[in-house]
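Note that this complex is displayed minus one protein chain, with the remaining chains in position.
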Amino acid sequence: MQGLKARALELLNDGTVSRVLGWKIGENTYDPEPAFFETAEAMEQFVYNNFCAANLSKYMIEASKLEGKTLVCLKPCDSYSFNQLLAEHRIDREKAYIIGVGCKGKLSIEKVKQSGLKGILSVTDTDPLKVETLYGDAEVAYKDAMLDRCHVCKGKEHVVYDELYGESEDTSDADRFEQVRAIEAMSPEEKFAFFQAELSKCIRCNACRNVCPACSCRKCVFDSNKFDSAQKANVDSFEEKMFHIIRAFHVAGRCTDCGECSRVCPQGIPLHLFNRKFIKDINALYGEYQAGADVDAKGPLTSFTTEDAEPGVVSQGGIV
Amino acid sequence: MSVNEEFRPKIVAFCCNWCSYAGADLAGSSRLAYPADVKIIRVPCSCRVNPMFILRAFEKGADGVILCGCHPGDCHYSTGNYYTRRRMTMLFSMLDFIGVENGRTRVEWVSAAEGVKFSTTMNDFVAKIRSLGKNVRLGDLRCKD
Amino acid sequence: MHDHECTCHPGYVHDTLVPQVGIITDIRQETPDVKTFRIEPPQGGKFFEHMPGQCAMICVPGVSEAMFSITSSPTNKEFQEFSIKKCGELTDCLHSLEVGDQVTVRGPYGNNFPVETDLKGKNLLFIAGGIALAPLRSVINYVLDNRDNYGHVDILYGSRSADDLVQLKEIQEVWMNTKDVDVFLTIDRPQDGWNGNVGFVPTYLRELAFDTNRIAVLCGPPIMIKFCLQALQEMGFQKEQIWTTLELRMKCGIGKCGRCNIGSKYVCKDGPVFRCDQIDELPAEY
Partner (left out) sequence: MKKIAITKLNDLYAAIAQNQSLLLPIKRAGQTNFGIWTEDAEVDLQTLKTVKSAKDAFFPQSENLYTCYKDGKKISIAPEKLQEESFVVFGMKGCDVRGAMVLDKVFLANPVDNYYAARREHGIIVSLACSQPEESCFCKAFGIDCAEPEGDVVTWLTADYLYWKPVTEKGEALTAQVADLLEDADDKAVSEQKAAIAATVEKLPYANISLEGWNGDALKEKFDSPLWEQLYKPCLACGTCTFVCPTCQCYDIKDYDTGNGIQRYRCWDSCMYSDFTMMAHGNNRNSQMQRFRQRFMHKLVYFPANNDGMYSCVGCGRCVDKCPSHLNILKVIKAFGKEGK
């Protein structure tokens, strides 16, 4: 981390970049916040540890409008989001200086808490995590504290960068579509019950939308008063489902599966399932596609072939 | 609703202006019958139909939604219906994924000359929806009549 | 607040968030984009008693609801009027309505011009621009109807063009013919058939060079308020002598929904009328 900080500082001082987009140290190890640093003095609070989970690529939309270059720290999976935003002309490659930072799987304090620990006073980002709590000390295995998305890691390669810093590791140890398949195998009643239970928790806070790098519309359809969509109401009916279906639909073919939506959901709704279902269907029907892997690739929902399957394929046993 | 009363589903049919709407017209002028429960909404092209239109229709009480457009290759705007095909495949698959009865949504390609197909398609779809019964899962609780 | 008891819940008064039905009984086209609506409850008369400067929420169900100042004076015992400029979704819809159409009305909300305290017995200078005559009309008519309680009245009113002057008939037929009232009209650009003053309100205000022995009541677009305030201060007015109104997005009208606050003050409840020195104490977020 010290080396990364020194390198960022060097680039800031020699004028290569006007600001650094990274993480600022929080009150504890586990709550670093995304931050812009513009001075050497501010850089003292720069931190990069295994709890730095936030995907910073979306902040580049705003940073692209600023004077001068922004140094941005991207983890391998974040670089896909960056590329996708680049493909959509939402950010300016010339305004970014990318340091591809190493990642060996990111940790989540929620996961630590789910292991049953309460009153966490301090925690290390080592393997195992050493946790000091009000009610005694404990250890948690690194893998157990990792974000869900890291168990289906996209690999250790950055798809876009100016320079690399640190080692990465492919932490995948699960099948990306396993949960999707499990749900597909359910009866309609079971499926409905599952999503009803999950989505009725939704509080319509929009955290999933606002954090999503693919949700980069200047004005969201769900904020439009002109259309009967700005409901905001939590009515435990189809409204929440519609919000999430449409949101997933709007990012289908563009979603890199970065998993930020599920990470930020205050109610722990597995929102990535919607995105992965679309990804799985796209792969099955229109060929393997990874959004953000290639800036020049045409998105599956903005292209077609004359031989495409008919929508009726769904009622003939579904897309498997 | 009493048990004996026949269930009359509310059907919304989005029809493209150039083919399917003309097909519906032909069905009408040829006196081919299709249930009056089908409410047609004319759209410039099947690809104009935003998935939200379909979900809103359900939410506000539709029991089935059918989308009709030109046959692939015959789109007035040359490629619109190809996009429709991919989009609707994705949307229907998602509806199936969340456990909403499969079969309440359908896409059919109906040309301006296919008055007969329009009529049989609608009869068939209405029969299907009738067998599925009232749409409960996609409706909004506030919209009960 | 209206205190009528709820019909289904004895013991409860109607919530102030629940409106009354209003019937549009008259529509006057004031300018190309301003209409004055006379709205009455089904039984006729007024919805409630109000004071000059107070507002009410008018709603076209299913479209939207917004706060409008009550432009008729409380001294009008028969009905209430609202002058509304077409400038958004709701106002577009209101302009499409006809006599006999129904809307909902709730209120009155907010404070009022201090007609019974600070303004009483004083010479008064009213300055308005465009549609902002709507809130001032209420207080001007109140003053004119209680003529003996106030000193000399000057009214300076300007708009973009002669066609945009609101309430012109009343200005010419009533205000100009009341004793001890001087009306000064101005328009932004020269126009055929207009032989009055041409120029912006703040400029005309400087030319008129009023002495400071009066209270100024100022209402208009923010930019006009800013320059008029400057002009008045240069003319020697103290901020304590100047009253104006503020406007922000409102939903509830009773200081609870949380959007119209400037610092700890809610414009819907503590406003819309403020004395200029009170505004200075607020954070600059309006």
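In this document, chain identifiers A, B and C correspond to the written order of the chains, with residue numbering beginning at 1 in each.
Simple rule for what comes next: contacts are C-beta pairs under 8 Å (C-beta built on N, C-alpha and C of every residue); 3 or more make two chains touch, one makes a residue touch a chain.
These figures come from a predicted structure and were not determined experimentally.
In the complete complex, the residue from A:Ala207, A:Val221, A:Ala284 or A:Ala309 that touches the missing chain is A:Ala207.
Annotation: of C:Pro19, C:Pro52 or C:Gly129, C:Pro19 touches the absent chain (contact as defined above). Considering the whole complex, the residue from C:Ile27, C:Leu94, C:Cys252 or C:Val273 that touches the absent chain is C:Cys252. Panel shows subunit C; residues 1, 6, 8-9, 12-21, 61-65, 87-88, 91, 100-104, 247-249, 251-252, 254-264, 281, 283, 285-286 of it touch the chain omitted from the view.
In the full complex, subunit A touches the hidden chain at residues 26-27, 31-36, 54, 59, 118-121, 133-135, 197-198, 200-201, 203-207, 209-211, 223, 228, 230-235, 263-264, 266-269.
Everything below uses one rule, namely that only the chains that are shown with their structure count from here on.
The chain closest to the protein's centre is A, with centres computed as averages of CA atoms. When chain centres are defined as mean Cα coordinates, C lies farthest from subunit A. We define each chain's centre as the mean of its Cα atoms; on that basis subunit B and subunit C are separated by 52 Å. Touching two or more other chains at once is no residue of subunit C. Residue positions of subunit B touching 2 or more other chains: there are none. Here subunit A touches subunit B in the complex through residues 183-184, 186-195, 221, 227-229, 235-239, 241-242, 245-246, 248-249, 252, 274, 277-278, 281-282, 285-286, 300-302, 304-306, 308-315, 318-319, going by the rule given at the top.
Listed in rising order, the residues of subunit B touching subunit A in the complex are 51-52, 55-56, 58-59, 72-73, 79, 82-83, 85-103, 105-107, 137-142.
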